[in-house]
Structure formats: C-alpha cells, structure tokens
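There's a structure below that I have some questions on.
Here the complex is missing a single protein chain, while all its other protein chains stay put.
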Amino acid sequence: MQQFLVFVRKEFHHVFRDKRTLLILFGLPVMQILLFGFALTTEIRNARILIVDDARDIASQQITQQVAASTYFSLEKNALTHDDLYKAFREGKIKCALIFPPHFNDDLLHFNKAQVQIIADASDPNTAKTLTNYLSAIIGDYQKRLNSTAVLPYRIEPELRMLYNPELNGSLNFIPGVIALVLMIVCTTLTSVSIVREKEMGTMEILLVSPFKPIYVILSKAVPYLALSLLNFILILLLSVYLLGVPIRGNIFLLFGESTLFIISCLSFGLLISGLTNSQQTAMLVSMMGMMLPTILFTGFLFPLENMPVPLQVISNIIPAKWYYIIVKAVMLKGMGFATIWKETLVLIGMTLFLLTISLKRFKIRLA
Amino acid sequence: MSEKAIVCKDLTKQFGDFIAVNKISFEVNTGEIYGFLGANGAGKTTAMRMLCGLSYPTSGEATVAGFNVSRQQESIKKNIGYMSQKFSLYENLTIKENIEFYGGIYGLTDRQLKDKQEELIGKLGLEKEVKKLVGELPLGWKQKLAFSVAILHQPKIVFLDEPTGGVDPVTRRQFWDLIYEASAKGITIFVTTHYMDEAEYCGRLSIMVDGRIDALDTPANLKKQFSAATMDEVFYALARGAKRSAD
Partner (left out) sequence: MRTLKFLLRKEFRQIFRNKSLLPIIFILPMIQLLIMPLAADFDVKNINLSIVDNDHSAYTSRLIAKIGSSGYFHIKGYQSSYKEALRLVEKDRADIILEIPAGFERNLIRESSQKVFLAADAINGIKGSLGSAYLSSVLSDFNDQLRIQWVQPQKFSPQATIDIATVNWFNPLLNYQFFMVPGILVILVTMVGGFIAALNIVKEKEMGTIEQINVTPVKKWQFIAGKLIPFWLIGMFDFTIGLLIARFVYGIIPLGQLGTLYLFLSVYLLALLGFGLLISTYSDNQLQAMFVAFFFIMIFILMSGLFTSVDNMPVWARWLSRMTPVTYFIDVVRMVILKGSGLADIKNQLFIELGFAVVLNGWAILNYRKTS
C-alpha cells in the first residue's frame, strides 16, 4: 500500500511539473467552457438586414420599425439601389433583404393583398431559414394586428410550454457535450501519454521487474488521472453553474457517479491506446486528434445525430461520450433519476468493462 | 597569427550570476590534435559552443581559423566541421543521402559530391550498407560515418564533442585512426572526451575545472607535473576538488 502511494505521488509530480500538461489539464476545459458558454451559439443575433423601401408609407415604416427593434436584426443604414444589392450580398455586407413594393399600404387597404419580397443569403442555409422565419413572423404579426378587429371563427389556439429551458439559454445544449469532450480528451491523452512515456524512458521495465503486480502498476497510473479528471469535472461544473447559469436539477451524487464511470471508460481508452504504440508523439496524436473528431461529431451536442445518415448513427452508438451526453442532460438539466437513465448507464458500464478487459489483456500479453 | 587554428584570450561566458566559462586562454596550432578535457559541469561544452559560433561570449576574445567568434560566426562556420554527442546524422536518410546533404550545404559541386560518396563508402567499407538508412547501422559505423561527413568539405578545423561514447575499445581505436588520418592531411582536431586513454593520443591537451583551465600541456609533461603514471591519475588529481558536477 505504501509503495502504491509512492507511485501515485510520482505521477502527480510528473503532471504538475510540466507547465504544458497543466495547460491542457486545466486550461483546455476553461477555454472550452468560456467559448461554448459565451461566444459560440447557434442563436442568431444582429443579422445585417437591408430594407429596400419603395413604398415609404405607414405600413412599410411600421414593419421596418419592428425589424429594427428586434434583437435578431441589425438594420443596415445605407440605402442601396437594386443593383447594389447583389454586390452587397456578395461582399457579405448583408445577410438578408426585405423589399417593399411601391403602394404597399394602398394595396393592403384597397385590395387586401400586398406582396413583399425577402432575399436571403442562403450560403448558410440554416441562418437563411431562421432569418426568413423571423422576418415572416414579424410580418405575420403586423398582419394579425391589421386584422385584429376581425375575430375568426373556429380558432385552434396552441398553448406552448418550453420544457427545461424556458429562457432559451443557449449554453444548456452545449455544456453537457463540452463536459464529455473535455473529459474524454484530457483523460485519454494524459493516461496514454504517461504510460507510453514510461515505456519510452525504459522505466516501465523497471516497474514491471519490481515485486509489484502488473495490475498495481496500471492502477498507480489510473488513480492519479482519475482524481485529476474528477477535479477537472468539478471545475467545469462550477464554471457552468456560476458563470453560465446552467442548473443542476438532479441528484448531484448520481451525476458524480455517472461521471466517474465515464472517466473510467476514458482511462481504459487511454490504456488501450498506450498499448498500441511506443512513441509519445503517436500516443498524443491518436488520443488528441484521433479522439477529438469522432467525439465532437458523434456525441450529438454540436451536430444533431438524427440528421445523419443511418450508418453514421450506428457508429455513434459505439462512442461512450454519446451515452454520457444523454445521461448528463437527463440528470443535470432535466432533473431525472436513475430510473430514466438505467439503460444508458448499463451501456456505459458494458463499454467500460469491455475496454478494460481488452487493454488489460494486451498489457499482459506484452509482458509475457 | 594565421598559423594558429584557434586563439583564445580570457574567453568568458556568464549566465546571470553563474560563470560557466571563466577567462580561459589557450592556443591551438594548425594540424594539431588538441584535447579539451574536463569533468562534467566544467564548462567544456559551453566553451566549445562559443568557438563554433553557436554562442556569444560574454567577454574576452577568440579567433577560429582567423575569424572572430563574436563578429564573424558565419565565416567560421564555413571553415569548420562539427560532430556532436548526438551524432546528428539523419537517421531516416541513407548514407548516400546524408553525404549528399551535408556536402551540398557546404557548397560541394555535384561532381565533388559523387566522388566523395564513392571515396567515403569505399574507405569505410560500407558498400553493402549503401541502401540502408543510417538509423539501421550499428553505433560504431555511425560514429565513423559522422566523422567522415564532418570533414567532407575539408574544413580547417573539426570540433568533436565526445565522439566515441558507448562503443568498444576496438572501434574506438579505429575511430582514432580516422582522426590521425585527418590530422595528417592538415586538419586541426579539437576533441573533448571522457576516456583518458584517448587523452594520451592528443598532441596537447587542457583540463577545465569549474570554468577555468587548470592545466595545459602535453600528456607526457602533465604526467610528470603531477607525478602520475596515467592521464587518469592526472585528471583525478585535478578534478577531485571540483565544485560543479553537472553541465
């Protein structure tokens, strides 16, 4: 036991002595949280819109006012002719345009029908669609107000409730994913690199020749990184809760338990990777770059899984982060208990055991 | 003055408060085999780096091949060869490719390169290994090859930083044969080593302790001076009192 602690302490020294490791260990999570929490969002804001008002009457002006008041749009002040329009789009100066034909209000009053045209820069289709939707909503509102005196018969009135996130806080969707991503990258990388470092330096053989059972050698590597990852996890949680206003609605012990499980699966991954190579460089490349892409892609926090072609969706099932993401969302954001996520937990346990078994087996083979 | 390969006067290198090389002065004659010895941490490598134009002296003066180490580094580099402890041949290039590379950057023409390649490979008996990557060669071959590449461009002086680490005595002896050959051709050899038997091969040598040169003479004279039977004992007598122990 005493010797075990000695090994553990040595490992801690390794980590804390190297400033760059610390950068990754703590800097990366903080950076990610800050970026995803504050900077990155799929919510549209300040989209530059140009209003070409050939009518200049009360209707067009009222609608223009509404658009100007909306946070989604930022009104482009310079008046442009129709010819300049294309150029402005091409240069990326405006994202969409709203064109009022002459006699807009007259048409509405006398013919009960008028037209407007929306031009959207569809090079970013999602933004285009969203902007078009928002604009249509504003116009639709105006239309409703015009007709408010008329009461329609047979009205179906939808009553809407936004669950779990009524303020539409954009971070909520990202943060569980960021947690999974960060834990995955940091944990896997540190574990695999540290084991390979010993191999490279030749000290691994010394360890194995010692009276220590191989399993303890591995444990001595795993324990510090487990602890550090948990620390990391706490750091991220604190940032999310206090800086970004992300709630923890469920049982915090359950959250910790599941996170520990996930961390162990990442550790096993790191162990597996370390068995594949003798060079620290390769271990790092595989852990960081190799793991980063699939994790971002297939966890589902950035790219919606349901939009992917079926084969990719199938692949996503073998990424532990995907299951962990669902668990975190359920426990942290929806306040669910174990009953809701027992299936996902089981899958995670299964994956972890599987990974541990293969990597330990490989380790043993290498020794023999 | 130009007959002297290296002239060193009060050469000093200071890092903050730490004086790594403390006012060393010595001269090396053209064609000499000069041993530059010292314990670990004595300042040998630091001094050598200044002479090669890799490091600016804090104070003092030195000329190498007639060029000033503080102001004319590029000229020095054209006229010297260098072989470091790490050998620094590219392990993932073949013998031919290494020769071509180093010869080429020293300005040898294609014709010369071809000739040199054949000459070198023949001399070292490496015909069978020509297609191999340098990394696949045994240590002894690598060292000899590195030395040969270092003098490929007929430099006036070649600096050798502990060139024979880790090989058996026979291979070391063969290595020194190469050194003698080069010296006979007029190349000045400036070598540092930990092997005291190699110290005996040198024409003259100096021993650095704690940044200063504490002894400078022929091996024979030094042994007489310290009433020692071998260079080993001379070294021990001098280095025993050293305060620094690591570079």
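Chains: A and B, in written order; residue numbering restarts at 1 for each.
In the analysis below, a contact is a pair of C-beta atoms (placed from the backbone, for glycine too) under 8 Å apart; a residue touches a chain by one contact, two chains touch by 3 or more.
Being a predicted model, the structure only gives us computed values, none of them experimental.
If you put the hidden chain back, the residue from A:Leu208, A:Val241 or A:Leu297 that touches it is A:Leu297. Interface note for the absent chain: among B:Lys86, B:Lys132, B:Lys185 or B:Lys224, the touching residue is B:Lys86.
Among A:Leu239, A:Met288 or A:Leu356, only A:Met288 touches the chain left out of the display.
Summary of contacts with the chain left out: across A:Ile51, A:Leu255, A:Leu271 or A:Leu333, the touching residue is A:Leu333. Touching residues on chain B toward the chain that is not drawn are 52-56, 73-74, 77-78, 80, 82, 84-86, 88, 90, 92-93, 97, 100-102, 104-107, 133.
By the touch rule set out above, chain A reaches the unshown chain at residues 20-21, 23-24, 27-28, 31-32, 35-36, 38-48, 86, 89-92, 95, 108-109, 112-130, 132-133, 135-137, 139-140, 142-143, 146-147, 149-150, 152-166, 168-170, 172-173, 193, 279-282, 284-285, 288-289, 293, 297-298, 302-304, 306-309, 312, 326, 329-330, 333-334, 336, 340-341.
The rule is simple: only the chains that are shown with their structure count from here on.
One finds 57 Å separating the Cα centroids of chain A and chain B.
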